[in-house]
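Subset of chains shown; positions unchanged.
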């Protein structure tokens, strides 16, 4: 269990988090949804240990092996697609297993035929898929994802969402998923946390007990939940953008 | 931009050269040839140096000395630059050292180098102290411009320090390093000639000293052009190697 | 008995290491090298390019004999180097050269710009001496400093009109610029001021005292060989010229011509003592740093 206890964080002169507390349950998928600029990325960076809280404490992350899909692809331009994956695997798995993992996950995101291309020859969505692939391939106890499905068309997005669900079912890990898409949250979240505008506060904390496998994909998933989240977000948004 | 025809690529510098030689020919008419020999005199001198084997005999020594010093400077300057760039503490210790290397003029080195190293090592040593700061400072600047996002990524995926250096730092420092190597390589030939001029009796610089004492200005010019040739060849070689190796991701 | 054996073995050194610059007094050394050995002892010649290169070797004891300007020898001696003056070979190789026929005397230089080799060197100080002796104020002649070869080049092209030059640059200038003439010869002018017998001792050889003590025989053999080689060089410069041309890259014609103005005469340290003391005393008056602050004592001169 990852526990944020009355965490405060200021970046530059911006107070991003103030007295923020949250428990992320082990072996569950927690989705975070909230207005642009509210502090979601900052939250993930804190959990990953990339930033230190100014006040308060974060516990439960010490031992965990973390994998992270950053909001930007963060690829090594001087390595090929396959080498970008190999880069994170090199010290943790055997060479043979590495080749297997690369093949398996690159195929999953549809990039295996591009394994020898350099990132500059990839489209925006392909870069995003490569970043996703890297995080999945890396052995981890704890997966952080910052808008992993952006720049992907709807069927591919849904396909990858279903894939994540399947991977999780085979091996239930702790996952924190930041997304702007309510559908993603409803398809994957055991729990969805809706944040307010900066400084982030928890507006709504929704537990969804429907098993992942039973969530309907083609139709709007879980209509009641969807409307509820949309309503919360819309009200919050009205405050910041009264004219839109 | 790469598609400009290879014809114009070849012609442009040729054209500049022709103008330059014409101007020089005219100018040499105004001065005694001891001050400014004509292009043909210099050409004759280059030819005779080449034919009687002196060119290669002395150039070879200068090249060996130059490349020794330059090689050592690259080998020492890159790690030094990485360390200075990474650690403010090491930066405080080593940066003054680098500035010192850079600021101390040849004559001051000469004295110390002669005591420590003996004469024959002086040119290589001079090249080393002259080019090391060029490489180090460029490396430092490269490290300062490392992408922090990639650093974070490496931290999350627990990449070991040596690998971060090799696979994250080096490739990003490379363009800066190339600038350093490029300036250092040119400076190498100047430094080796200067050091030979002052300290030894073999090599291009030593022959320049001799030509100067004997007022053989055409020879002095000839050796200067040989140096320029050396500089241009190594510069082209570097550009070629870089293009070949690094084209795909830059 | 042991000491005796040692002495016997020590009577002949393995080789004699001689240091010399690329300058006229080195020519006889090439003659010695060509002849091979001095009484069975090999001679190794190191050509040095700068005075500090030479002094470094002297102080570190890496050369047995070193050709040096006399004042530098005195300076080193005064700074506790363990050496003494073995001989003096070069007596004036400086001239006042001009392309201006009007200038024939030091007095005529008033208001002119006179080019002199390195500031603080012998040419500079001797020039100051003559200016002073001719009752010219230091401010009346503007001294400009540049290395001798460069001054020569500028003079050949008529850019520099008045210069103090050593050999062989003087000869080169005279050969390449027909306008140029020697206005004053430093050697003669020195005699004019210091008395007819006075000679101008500019360069000689210092010996490492340790070497002189251990191998007196080898040293005196060398001195003789050097003396003979020098006399041969002076007597038949045309025969020496090819040696100089191949070893010092100096055109034969230049060398032969320049020997006319180069006063090469061998004198042992003891023989030169009077002249050297006069010379150093004058330098001391003008610029104490040039001789190391004081006149060297008796031990400076190697006893025969």
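So that you can tell them apart, the chains are marked A, B and C in the order they are listed, and the count of residues begins at 1 in each.
One rule holds in what follows: a residue touches a chain if its C-beta (ideal position, glycine included) is under 8 Å from a C-beta of that chain, and two chains touch if they have at least 3 such contacts.
Everything quoted here is computed from the prediction, not taken from an experiment.
> The viewer shows one copy per protein chain type. What formula describes the complete set of copies?
A x2, B x2, C x1
In the analysis below, only the chains that are shown with their structure count from here on.
> Just to be sure I understand the contacts, which chains border both chain B and chain A?
Correct list: empty, since no chain touches both.
> Measuring from CA centroids, which chain ends up nearest the centre of the complete protein set?
B
> Look at all chain centres (mean of CA atoms) and spot the one farthest from the centre of chain B.
Between chain B and the rest, the longest centre separation is with A.
> Could you grab the centroid distance between chain A and chain B? Build each centroid from C-alpha atoms only and quote it in angstrom.
50
> Report the inter-chain centroid distance for chain B and chain C in whole angstrom, where each centroid is the mean of the CA atoms.
Chain centres of chain B and chain C, defined by C-alpha means, are spaced 38 Å apart.
> Between chain A and chain C, what is the separation of their C-alpha centroids in Å?
The computed centroid separation for chain A versus chain C comes out at 85 Å.
> Touching at least two other chains at once: which residues of chain A meet that condition?
There are none in chain A.
> Mind pulling up the chain A residues that touch chain B in the complex?
Those in contact with chain B are residues 45, 48-50, 65-68, 70, 72, 74, 76-79, 87-88, 90-92, 118, 120, 138.
> If you look only at chain B, which of its residues touch chain A in the complex?
149-150, 152-153, 155-160, 163, 167-168, 171, 248-249
> Can you check the complex and tell me which residues of chain C touch chain B?
By the definition above, chain C touches chain B via 22, 47, 49-50, 52-53, 56, 60, 149-150, 152-154, 156-159, 169, 172, 176-177, 249-251, 254.
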